[in-house]
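A quick write-up on the structure given underneath.
With one protein chain held back, the other chains of the complex are shown just where they sit.
Entry: chain A
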Amino acid sequence: MAKNNSLHPNSNGETDDSPNMLVYRKMEDVIARMQDEKNGIPIRTVKSFLSKIPSVFSGSDIVQWLLKNLCIEDQVEALHLGTLMAAHGYFFPISDHVLTLKDDGTFYRFQTPYFWPSNCWEPENTDYAVYLCKRTMQNKARLELADYEAESLARLQRAFARKWEFIFMQAEAQAKVDKKRDKIERKILDSQERAFWDVHRPVPGCVNTTEVDIKKSSRMKNPHKTRKSVYGLQNDIRSHSPTHTPAPEAKQPTEEELREQIKFGQAQLDRHRLKMSKVAESLLSYTEQYSDYDPFLSTPDPSNPWISDDTTLWEMEASKEPGQTRVRRWGFGINEVLKDPVGREQFLKFLESEFSSENLRFWLAVQELKRRPIREVPTRVQEIWEEFLAPGAPSAINVDSKSYDKTTQNVKDPGRYAFEDAQEHIYKLMKSDSYSRFIRSSAYQELLQAKKKKSKNLF
């Protein structure tokens, strides 16, 4: 995968761009292709009444182009992608404030790169006020303010009452400049300016695509890249292009950090790496084994409570009577037995019948210890030690000498993980010994073959 330099994390691990920049670049790549002279969307000027509609293409043109050029399967997906790009303001319907894509003859126009979201626009309300004010000075019917715009203007007039004269003057100056432009050019620029504001001050009820996740917005990394001033009212702090900002000075690692990096790197290099073919095999067999239990792949028995509204399945799960499918799952591995409370119960029952339950009881006790409140831990550690490991313990378990020594030490300063080594050893023992005996036992086999108990009428 080619790594675009301005996107590759620098040695601090931080990219220079806002979280959305990657997405904007992707959309802009598509736009560039759409605007390509040879293979892009055909743009034309349409005659209408006494005037011309310059530089437009239809919604269907866009949908067709997307279907043909982007490996999109169906019209729904094309509309979805197109609407996304319209909502971000890359192209817009010339006669509507609502930025969606329609698969019909509705006319659309491209947005000028000056107004693209990748320029990190955060236009201020003063600019919006100038814009709305300017619109009222242009007495063409098509430029009349929509209801929500008129409301916004009224609100802004109240908010900026003190500097309204200044705003009015700016609007007048803008309107004067606009009048001098070529008529066709004006049409295009007006519509692009309106589309810009449709993105940043959307119609009430429409999604505001400039909304940023609060997790990202609190990372104000590059305030100097934000463009705030549309009409030159504030000092535009930005002095250089957003795509060529020099990277912030990379922090040099300290000696300590380098040592850690090397140690970590060494450990990584030494680790055993499983071959991809084995990994694939393992993933495939896991999903295969569990597909019978995945309600998205196999229909649950008796029914999925979300579809049938029948909660029998949940009641069965809660009951102590394990169904056949549940029992079969215990055979997948020791973890499945230990995970299921009924499984644990059956496993314990079987081991008790063989007078070899101390391993499982120890394992369960240690698991329970890890969930205890910290003040109860020291006493519990002592109890477990006495029961399972101390010389002459009533339920003595067999641990290797290394783990035994380590545990003896840990018990002197008891914490939640005092028995970790011993527990790991016992787990391995159970896995190879007790568990396999359980699965082969007649008790388990009977549960597996269990026929539905017929309720006997005793009276």
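Assorted remarks:
Note that a contact is a pair of C-beta atoms (placed from the backbone, for glycine too) under 8 Å apart; a residue touches a chain by one contact, two chains touch by 3 or more; residues count from 1.
Here is the rule we go by: contacts and distances are computed from a predicted model.
Looking at the choices "Serine/threonine-protein phosphatase 2A 55 kDa regulatory subunit B", "Ribosome biogenesis protein BOP1", "GPI-anchor transamidase component GPAA1" or "Guanine nucleotide-binding protein G(I)/G(S)/G(T) subunit beta-3-like", the name in the UniProt record of the chain not drawn here is "Guanine nucleotide-binding protein G(I)/G(S)/G(T) subunit beta-3-like". Note that of A:165, A:301 or A:317, the residue touching the chain absent from this view is A:317. From the options A:68, A:163, A:349 or A:372, the residue with contact to the chain not on display is A:372. From the options A:304, A:356 or A:395, the residue with contact to the unseen chain in the full assembly is A:304. Touch with the chain that is not drawn comes from one residue among A:259, A:349, A:402 or A:428, which is A:259.
Residues of chain A in touch with the missing chain: 1, 3, 7-9, 12-15, 19-20, 22-23, 26-27, 30, 66, 70-72, 77, 80-81, 84-85, 207, 211, 213-216, 218-219, 253, 255, 258-259, 261-262, 264-266, 268-269, 271-284, 286-291, 293-297, 300, 304-307, 311, 314, 317, 335, 370-375, 417, 420.
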